[in-house]
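A protein chain is absent from this complex, but the other protein chains hold their places.
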Amino acid sequence: MRFSIFNLAAHALTGHRRWTPSWRDASPKAGYDVVIIGGGGHGLATAFYLAKVHGITNVAIVEKGWIGGGNAGRNTTIIRSNYGLPGNEPFYEWSMKLWEGLEQALNYNAMVSQRGVLNLCHSDAQRDAYARRGNAMRLHGVDAELLDRNQVRAMAPFMNFDNARFPIQGGLLQPRGGTARHDAVNWGYARAASALGVDIIQNCEVTGLLTDNQGAMTGVETNRGPIRAGKVGMAVAGNSSRLAAMAGLRLPIESHVLQAFVSEGLKPVIPGVITFGAGHFYISQSDKGGLVFGGDIDGYNSYAQRGNLPVVQDVCEGGMALMPMIGRARLLRSWGGIVDMSMDGSPIIDHAPVPGLYLNAGWCYGGFKATPASGWCFAHLLATDTAHETATAFRLDRFATGDLIDEKGQGAHPNLH
Amino acid sequence: MRIPCPHCGTRESQEFVYRGDAAPVRPADDGAMFDYVYLRDNVAGVMREHWYHAQGCRQWIVVTRDTRSHAIDHAEFAR
Amino acid sequence: MADLVQMIERAGLSLATVMARKGADYGAIIAALGDGELHATGPGTWLAVSDASLDELPDRLRGQASVSDQSGGYIVYRFAGPGARRLLQRGAFIDLDPEAFGPGAVAVTAIAHMGVILWQVDAAPTYDVAIFRSHAESFRHWVEGMIPALAPISA
Partner (left out) sequence: MSRLPTGGLVDRNQPLRFSFDGKSYQGFQGDTLASALLANDVTLVGRSFKYHRPRGILTAGSEEPNALVTLRSGARAEPNTRATTIELYDGLTASSQNRWPSLGFDLMAVNGLFSPLFVAGFYYKTFMWPAAFWEKLYEPIIRRAAGLGALSMLPDPDSYDADHGFCDLLVVGAGPAGLAAALTAARAGKRVFLVDEDSRMGGRLLAELHEIDGDDGRRWVDRTIAELAACPRVTLLPRTVLFGAYDGGVYGAVERVSDHLPTPLPGQPRQRLWKIVATRAILATGAIERPLVFAGNDVPGVMTSSAVQAYVRRWSVLPGKQVVFFTTCDSGWKAVHDLLRAGVIPAAIIEARAHVAPDVKALAGAVPSFLGAQIIGTRGGKRLKGVDLRDAQGRTWRLDADVLAMAGGWNPAVGLGCNLGARPRWSDELNAFLLDHPPAGMAMAGAAAGQFGLGAALASGIAAAAEFGTMAAPRTSDDPADGRPLWHVPHRRGKAFVDYQHDVTDSDVALAAREGFTSVEHMKRYTTLGMATDQGKMGQVNGNALLAQATGKTMAEAGTILSRPPYLPVAIGTLAGHHRDEHFRPVRQTAGHGWAAEQGAVFTDAGQWKRAQWFPKAGERDWLESVCREVNAVRTGVGICDVSTLGKIDVHGPDAGALLDRLYINTFSTLPVGKARYGVMLREDGFVMDDGTTSRLADDHFFVTTTTVNAAKVMQHIDYARQVLWPELDVQATSVTEQWATYAIAGPQSRALLAALLPELDLSNEALPYMGALSFRWLGVSARLFRLSFSGELAYELSVPASHGDRLIRALFELGRAFDAVPYGTEALGVMRIEKGHAAGNELNGQTTAADLGMGRMMSTKKDFIGRVMAQRPALTDAARPVLVGLKPVDPAARLRGGAHLLPKGADAIAANDQGHVTSVAYSPTLGHWIGLALLAKGASRHGERIIVHDPVRGADVEVEVCHPVFVDLEGVRVRG
């Protein structure tokens, strides 16, 4: 069933009684060519591209809860490709290009909104660091503009320019950056993948990995029985280590909690996405009017999907410092997601050291924007056993070789990335 | 989260700096250094971890904490 | 508002960080320090505070403890008056109730994002707060902003 305004109008005439489920709520079959563990955005996108690009449709996604219930539905919905290092930039730009055609590809309005991502700087050194990054983006053919203080002021006159602790000196703008409606992305991928024959199996928790006597992956054990699989891909950010442990692997990853916040609905205020690095604060505004904002991770290992008050205060301090007109706006909801913090702040899309097992992990707090390309590249790896050209740097062995992709230069301290 | 510092008493976690799993021991053997620096058990459950009481007694302490519930059992000096 | 809290700088103090050497006898160190103020800021670590010079301290403690002069590093403010406890309680996330914190008690903590060493002088209660010299202006701003808010509100 193709979505369109005409189709919607036709359904309106029948009282919307003839809509059918967006995706089939499948039960597990005995086996599949590919089983993807994790029904988040990355897993769903992987399944869609496996089917769409590689023609592999005998695919199951097994999700322990409801699809999109992890980080895919617990983020601040920002999309951007403003990275500085050559290992990252082509990949995130590929993701951005996929975002730009996503709704037509999925026939689902994910409300991709390219209203710009602005990173503020407060010193000459920060400005030069952003120039380094902006220039790297331009060398990759990506849009980037370095704004001075007056240009920033013209974009966001409500910010504190006159009595700030860290005065705004300018910023790096990626005009094509923006936001997308996270839940819709998940549902759009699920609907499109399901339509191509992918089985989406909810409430199905993987309890073990099945291997043959050579140690190669043969399937997964679940609370709904064993499922055979030619290949097993894991896309369970937040829980990657727990799953990898089932295969006897230790990963260069720690699980940390990242909180995010939304305010009550307000008439449009924030032009795009604004990030205030000096205050650990970033903000955008949803189409519904809520200010969506966040800051640093809480900083300690956690699987609890909730954070603590110091970070709430820290984030709000940053918000007030940046835009003192939000003092009387009210925080409405907060939530916490468990993120895979990797040792260099960059992801892993690679073969696991176990034959037949494939890793998609280590997204830190940046997984949402990567959803389309992560799915595309993971599908490519699963289908062809070779890394996609934009994801060649996301190797698991880079920590051993030293080919790190450390944008922040923080080293092997996951909570500092 | 409140951390029972063995010197200062129980304090809010923001006074501390987190380092992570206290289990890895800096190896004498060069060949074991990669594991020490990069690999983590990342346990979902009770974990012994290093915290530094930066805004208190400046001691590194080992906190025994459940990463699923944030429940803290106890803390002791690291040395 | 001065009737609620008095804040005065204890000028002319000598201060030093004293850290015990490995295996040193803490009792001996404390004895060697004489009758000056001594605030335990960590295990085997003290902040010595004196109106007299502490220049002789390194020699007196030679082999037992390491001494770093901090006379220039901290400013010590004394807080007294009926609002002193409430003022500091608004800043410090430690329990200043008499049951939990009394004369002689010391805490190293933070007030308004600034590290402090805080000790209670007497049961009045009077407190001393040692703060990094570089933070003095921000700390005073916090105090001056907070004191008027200690006044009770009617209606």
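Letters are used for the chains, namely A, B and C, taken in the order the chains are written, and counting of residues starts over at 1 for each.
Following the convention adopted for this analysis, contacts are C-beta pairs under 8 Å (C-beta built on N, C-alpha and C of every residue); 3 or more make two chains touch, one makes a residue touch a chain.
Remember, it's a predicted structure, so these values are computed and weren't measured experimentally.
**Student:** Based on the whole assembly, the unshown chain contacts which displayed chains?
**Tutor:** A, B, C
**Student:** If you put the missing chain back, which residues of chain B would it touch?
**Tutor:** For chain B, the residues touching the absent chain are 1-3, 10, 12-13, 17, 19, 26, 30, 33-34, 36-37, 50, 52, 54, 58-60, 69-72, 77-79.
**Student:** Which chain C residues touch the hidden chain?
**Tutor:** Where chain C meets the chain not shown: residues 1, 17, 19-23, 45, 55, 65-66, 68-74, 89-90, 92-95, 97, 100, 112-114, 132-139, 141-142, 145-149, 151, 153, 155.
**Student:** For chain A, which residues reach the chain that was dropped from this view?
**Tutor:** 3-5, 7-9, 12-13, 15-17, 19-23, 25, 65-66, 68-69, 73, 86, 89-90, 103-104, 107-115, 122-125, 127-136, 138-141, 144-146, 158, 160, 163-166, 172, 181, 183-184, 187-188, 202, 263-269, 279, 285, 287-289, 304-306, 308-309, 312-313, 316-321, 324-336, 398, 400-404, 406, 408-412
Everything that follows uses one rule, which is that only the chains that are shown with their structure count from here on.
**Student:** Chain A to chain B: how many Å between their CA centres?
**Tutor:** Computed from C-alpha means, the inter-chain centre distance equals 29 Å.
**Student:** Please report how many Å separate the Cα centroid of chain A from that of chain C, as a whole number.
**Tutor:** 47
**Student:** What positions in chain B touch 2 or more of the other chains?
**Tutor:** If we look for residues of chain B contacting two or more partner chains, we find 12, 14.
**Student:** How about chain B: which of its residues touch chain C in the complex?
**Tutor:** Per the touch definition, chain B meets chain C at residues 7-9, 11-12, 14-15, 55-59, 77.
**Student:** Could you pull out which chain B residues touch chain A in their complex?
**Tutor:** 1, 12-14, 18-21, 34-35, 37-44, 47, 49, 65, 67-70
**Student:** So in the complex, which bits of chain A are touching chain B?
**Tutor:** Against chain B, chain A makes touches at 239, 241-242, 245, 250-255, 299-304, 308, 310, 343, 399-400, 412-415.
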